[in-house]
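One protein chain is absent from this view; the other protein chains keep their places.
Our next item is chain A:
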Amino acid sequence: MVFYIFRRFVNYFFLSLIATCLAYVVSSLALDPAAKYYGRNPQPTQQTIDNILNGLGVNPDVPVLQRLWDWLVNIVVHGSLGNGVNGVSIGDQIISRAGVSLRLLLIGSLIGAIVGVTLGVWGAVRQYKLSDQAVTYGSYLIFATPTFVIGVLLMIGATALNGAAGMQLITFTGEYSAGLTGSWWDLALDRGIHLLLPTIALVLIGAAGYSRYQRSVMLDVLSADFIRTARAKGRSRNSALVRHGVRVALIPMSTFFAYSFGTLISGSIMLEIVFSFHGMGEFALNAISQSDINAVAGTTLFVAILILFSSTLSEVLYAALDPRVRN
């Protein structure tokens, strides 16, 4: 089993590596970091501009594959992702922002997966009952709503709630209240409240997708012979459903987790921007608007590593659930 997972990991590793390299090449071709220096008044000399661009390793006169190679060597040898156009190390910026993004993404996707799987199993068992219909149409409604709209609608709702309560029950702009002092607990609580709305939004998105997929897999499993056999040999309905049904239905889900994680990453990035978190979303937005090639490359590397880990994790889950791949 370890060999199997290792083989999959190597496969994903090379895929992510090549995807990151491609993203580097594409962003180098799409972005023009020199343009903003030409637009300055007084315009810097060509020599100055070249020096700045060479220092960042983004001079468009150097062949793009050469720059890609330098970028990779720099990562391997110095562990550095280069500097941004503001002169600050990309690695440091990402490290200071990654926590914000990961907290939202991990908490949101974990709760979303649990809620989604539960709702999916529940919907399959109670097929066509009112609760199943409600969950089904609810998830279609969420599919039909862009992520940022969910975020803004939650904000409007929270404002109405605050107004009705006559006090600031839910605060939602930014990641924490600026200038708040107090004990460790107060600060953690404050961050928790700020995290509430974006997490709800992410859970809704995740749960909508997972519940649909889990429901359809679970329905296939429910009509399988081995469930009838389990019932016939005297297992109770619930035990047959959980021990034989849910476990089997989770096997294809583990692959689906890996596929859908990308959607959750982009959803989480959008929500960060909507709720003005200083996370990777804002970083990527700034990077594109400032034509910062190193920052864009760093962002894609960050995303690729997340995908690499989630894919490997889903393989581990697959192997743990499905005895066939273990030997």
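We take it that contacts are C-beta pairs under 8 Å (C-beta built on N, C-alpha and C of every residue); 3 or more make two chains touch, one makes a residue touch a chain; residues count from 1.
The rule we apply is simple: contacts and distances are computed from a predicted model.
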item: Missing subunit (named according to UniProt) among the choices "NADH-quinone oxidoreductase subunit I", "Oligopeptide transport system permease protein OppC", "MoaD/ThiS family protein" or "RagB/SusD family nutrient uptake outer membrane protein"; value: "Oligopeptide transport system permease protein OppC"
item: Hidden partner chain, touching residue among A:1, A:22, A:73 or A:161; value: A:22
item: Touch with the omitted chain, as defined above, among A:66, A:159 or A:238; value: A:159
item: From A:98, A:273 or A:320, residue that would touch the chain that is not displayed; value: A:273
item: Those residues of chain A which, in the complete complex, touch the missing chain; value: 12, 15-16, 18-19, 22-23, 26-27, 29-32, 124, 127, 140-141, 143-149, 152-153, 155-156, 159, 209, 212-213, 215-217, 219-229, 244, 248, 251-252, 255-256, 259-260, 262-263, 265-266, 269-270, 273-274, 284-285, 288-289, 291, 296, 299-300, 303-304, 307, 318, 322-325
